[in-house]
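A single protein chain has been omitted from the complex, and every remaining protein chain is retained in its original position.
Chain nomenclature is as follows: A, B and C, assigned in order of appearance, with residue numbering initiated at 1 for each chain independently.
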Amino acid sequence: MTFLEHLNQSDEARMIRDTAARWAGGIADEAVRASKGFSADRWAEMADMGWLGILAGEDQGGLGMGAAEAAILAGAMGGAKLPEPFIASALVAAGALTRLPGAAAEVLLADIAAGQTIAAPAGFGLPCDSDAPCPTASADGDALVISGEVTLCEAGPATGVFLLRTGGAETGLVRLDRDAPGLVVTPYRAVDGRHLARLVLVQVRVPAEAILGRGAGAEAALAHAEALAVAALCADAVGTMDRALALTATYLNEREQFGRKLASFQSLRHLTADMMVEIEFARSMADLAAFGCDGIEAPGELLDRARARVCRAAKLVGETSIQLHGGMGMTDEMAIGHYFRRLIFLQAMLGQEAGALRRRARALAAEVAA
Amino acid sequence: MTFLEHLNQSDEARMIRDTAARWAGGIADEAVRASKGFSADRWAEMADMGWLGILAGEDQGGLGMGAAEAAILAGAMGGAKLPEPFIASALVAAGALTRLPGAAAEVLLADIAAGQTIAAPAGFGLPCDSDAPCPTASADGDALVISGEVTLCEAGPATGVFLLRTGGAETGLVRLDRDAPGLVVTPYRAVDGRHLARLVLVQVRVPAEAILGRGAGAEAALAHAEALAVAALCADAVGTMDRALALTATYLNEREQFGRKLASFQSLRHLTADMMVEIEFARSMADLAAFGCDGIEAPGELLDRARARVCRAAKLVGETSIQLHGGMGMTDEMAIGHYFRRLIFLQAMLGQEAGALRRRARALAAEVAA
Amino acid sequence: MKDGPKPGQADHIDLLLDDDLRAFRRDVRAFLGAAVPPETRERVDNGYAATKPEIVAFLKILATRGWVAPGWSREHGGPGWTQLQRFVFNLELARSGAPTVPPFGTSMVGPVLYTFGSAEQKARYLPGILSGEDFWCQGFSEPGAGSDLASLRTRAEDRGDHYLLNGQKIWTSKAQYADRIFLLARTDEGERKQHGISFFVLDMETPGIEVKPIISIDMNHSLNEVFFTDVKIPRDGLVGERGKGWDYAKFLLGNERTGITNVGRCRNQIERLKRLARARGLGSDGAFLTELARVEADLTAMEITEIRLLSAGPGAPSALTGPSILKLQSAQIQQTLQAMIVTALGPMAAARGGEFLSAFEDLDGLPPGFFDGAVGEYLFGRAASIYGGTNQIQRDILAKMALDGRA
Partner (left out) sequence: MKDGPKPGQADHIDLLLDDDLRAFRRDVRAFLGAAVPPETRERVDNGYAATKPEIVAFLKILATRGWVAPGWSREHGGPGWTQLQRFVFNLELARSGAPTVPPFGTSMVGPVLYTFGSAEQKARYLPGILSGEDFWCQGFSEPGAGSDLASLRTRAEDRGDHYLLNGQKIWTSKAQYADRIFLLARTDEGERKQHGISFFVLDMETPGIEVKPIISIDMNHSLNEVFFTDVKIPRDGLVGERGKGWDYAKFLLGNERTGITNVGRCRNQIERLKRLARARGLGSDGAFLTELARVEADLTAMEITEIRLLSAGPGAPSALTGPSILKLQSAQIQQTLQAMIVTALGPMAAARGGEFLSAFEDLDGLPPGFFDGAVGEYLFGRAASIYGGTNQIQRDILAKMALDGRA
């Protein structure tokens, strides 16, 4: 597939887009607040529509689609500011599993697709480019024994399985059940209210059949999952920003000050225009990132550019939308603040603009010094 | 003197300010253009008013004033965008000489003050913080033999003497006459039209009586001259920006578009406000730099902050003033472009914002790594 | 210069002061160093708002030196400090990690009362402000009016022995703590909407007042809506002349603007950034360090600008532009610092709340409160460019002077 084909969505992709827009558009702000981080009903609906298996093959009960379609869904989640771990389970964890051979991966993928299991990537993908060390694994017969910590993992009470990246002597990817002896899961919340957790592993024993991948095979799966994470987070951010802009435009048209509609003040109009520009540039980068997952062999540097540019846009759009809402934007009551907080979450998951630029700046240093 | 006393100008300083404002205010744009980089008449007027000796002691025919008063004059030069090397000769060169003992320095200082000699600092002060190496000197009996190059020196046809900083075996400061055998002065122009020159020295012999200072004594004089250069350039920039703002405000009030005064468009109004803010912050830093010359023992880091902040302001104010003048701002005919170019010159002389921040960033790296 | 910091040290303020002010600064620093409890200091340093008990306890200590109302003259029971002493005092307050003292009593209603109030009002209200015992709040903004104060719709109807107050205020900071409120209400219809507004003071216990919390985007409660339903304001609750409330409000807001640069907090933030950089290994991140150097230069410029404008006095031309310039730049510098800290937190900027605070002992050697507080401060910090006149309003004010030749 070329980038142009990617841009000209397939009929299937358009159908996904329309369905997602309709579904997400029907979810009220109050309903999202009421769910306090997770709605089992919404999750079941996603499963029913096949979205939790969007990347899984038809053999695993999935839709067998690619990053382009996955990104469409992620964008819809952003637009409705849904807190469910769709990206975590259905895209990043499932995306890694699609690249792993073996029955264990297939079974888990099918469970995720069916909505029976929610999986959380641990130590990769979310956040991108984490600077924290992975838990270390050592062999014990054909099992592994793992100790260490994952400080941030997108997992809530409903999350049953962790896909853990391991470091140390035995690098790879394992399935870790929530009730594994020696695993302590401490829950906490994200700035946008979703569920997160800290994992502490003390001599956790993982049997051979739960080892999903090792060495180069696992690395390739992880790289694919990382790319999917970037693409999905970028798409989520664009969906979030689109909605933030729409809310802001509505607000400016509704409210008056000094006897005039806020939307009539040129300074506020120009700030709105700046938001539009940022969003359009972010949209381009989200498209590029989605294309990069399936269409480019080693998209790393392009993904860095994408997350850097999307982070910048997210910061400007988030901050400007609050500014344009004035005092009202400072209240939790208005939806705009929730979108602002989601954008903060997404920037953190994307590694922040500064983090995304770091690798390239180092490469440039080498190039310039040469 | 405390900073507060510095801010509350003396009667003498106020007199200088009023005289300078009146004099500079009377100089027409056309007159400055016509002088093509230097007006002997204006220089003579500056000499008559005693300004060329503002830093020289009364024994040398000077006014014996300090950096605060010198900065007032530099600001006036900026406001009228005068191309004469007032800062170079009367402040930086003369400022170094005031800190050097000995008859040679005294005589030269008196000549500068009287307007008989125009001196140019070479290898220090202008530009600040140059990264180019100094010409190197070695002893030959009690004379010095100097070879090397100074790429940028603020000197024109009327410049008769260079105050040269030497490196190599014999670091110090020497008087170098323009007609010294082995010295080649190649003239060129600055972006704002003033006279610059490249100096190339091949085995130039400087007799003992022309050696103005050596070692620590010369270093102290050079440090003082560098501080004066920063203070004067900052003040010049503020004077330049004040005038750029005034020209812009006038233009916006005179011109119409879409049937309305430009000054009535909120977006243009806000850009004007941003210019004001930048100028006021730059003014504070110029005050600080002037105070630093005489009132603080080792003002280096404060001077770095001052030139960094002033450079940033100069860039924004210069660029914004052109933007607000629209197409007309793009023409050489309008005075505003000349102020813009002067601000480019001043930023270059101040070492650019990036250059001014470099030393502090390094210090912070050490502090943070510790 | 022997009292000043060593050359190259970050604190340049001493270099700009004379011996008396340096001595004053040492005195203030020593006193505050002992006056602020370590737990308060840490919470405040991490960006959390002080609790009411913390504020009250601290004011009690300040009152022992007569320092609760730094801006008041001796005549009114204040310390009679110069503007520069106040500048230094504010700097040291922040440096010590002291709770932010709400400005409503000391900087806002107090000066209105001693300037325009009756002898009875002064006697009744000023002592409680000076002792720190009375907690005030401000009833200016109204829903839909935002920066456009003159459009207010709360009415105080003259009923002979009292005014009958009906209406609603919004953004009332700390109203949940307040003993008293000062407010603007419309008493008459004026030709221009600025006319016919009056200035009142009122006990918060008066029947008919209802305070409803506004949870802000940092998920904290510091703002409120205040509803007035047939509230009887005694006649002596009117301050100054009826219908002159707009003038008093402008007088008060003028006072407010000079205190909002928050230079001291910004200095702390720079120290926090260094601490964070050390913890997160950013010592080789040239972009970060240069950005830090840049904001340091900005902050120095703001300090000098504040000193310059303060020392110029109210008659100088800069007195008109100065408040807006300082407001704009201080909002920008504060927000830049807040954002820099959040960015430097990296992925953990994603976390917030009580569970997070107890999930970790430390992160990169820093307490989780450092992270949580920084994100909260960034969120609530968006207010810096909104409250007290948005950035857009400040630019309008400045442009009027530059382009229309009037204030």
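By our rule, contacts are C-beta pairs under 8 Å (C-beta built on N, C-alpha and C of every residue); 3 or more make two chains touch, one makes a residue touch a chain.
Predicted, not measured: the structure shown is a model, and the values here were computed from it.
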Which displayed chains the unshown chain touches: A, B, C
Omitted-chain contact residue, chosen from B:L268, B:L303, B:V317 or B:V368: B:L268
Candidates B:L4, B:A56, B:L152 or B:V230 - the one touching the absent chain: B:L152
Sole residue of A:A103, A:A216 or A:V368 that reaches the chain not shown, by the stated touch rule: A:V368
Omitted-chain contact residue, chosen from A:N8, A:Q116, A:S138 or A:Q203: A:N8
Touch residues of subunit C, complete complex, unshown partner: 284-291
Touching residues on subunit A - with respect to the absent chain: 2-4, 7-8, 245, 249, 252-253, 263, 266, 269-270, 272-277, 280-285, 287-288, 291, 295-302, 304-306, 308-309, 312, 353-354, 357-358, 360-365, 367-370
Touching residues (missing chain, whole complex) on subunit B: 127, 130-131, 151-152, 186-191, 196, 198, 255-259, 265, 267-268, 315, 319, 322-323, 326-327, 329-333, 337, 340-341, 344-345, 347-349, 351-355, 357-358, 361
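Following the convention adopted for this analysis, only the chains that are shown with their structure count from here on.
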Reference subunit B; chain at largest CA-centroid distance: A
Centre distance in Å when subunit B and subunit C are each reduced to the mean of their C-alpha atoms: 40
Inter-centroid spacing, subunit B versus subunit A (mean Cα positions, whole Å): 54
Per-residue overlap in subunit B, given as positions that touch at least 2 other chains: 266, 270
Multi-partner residues of subunit C (at least 2 other chains): 392, 395
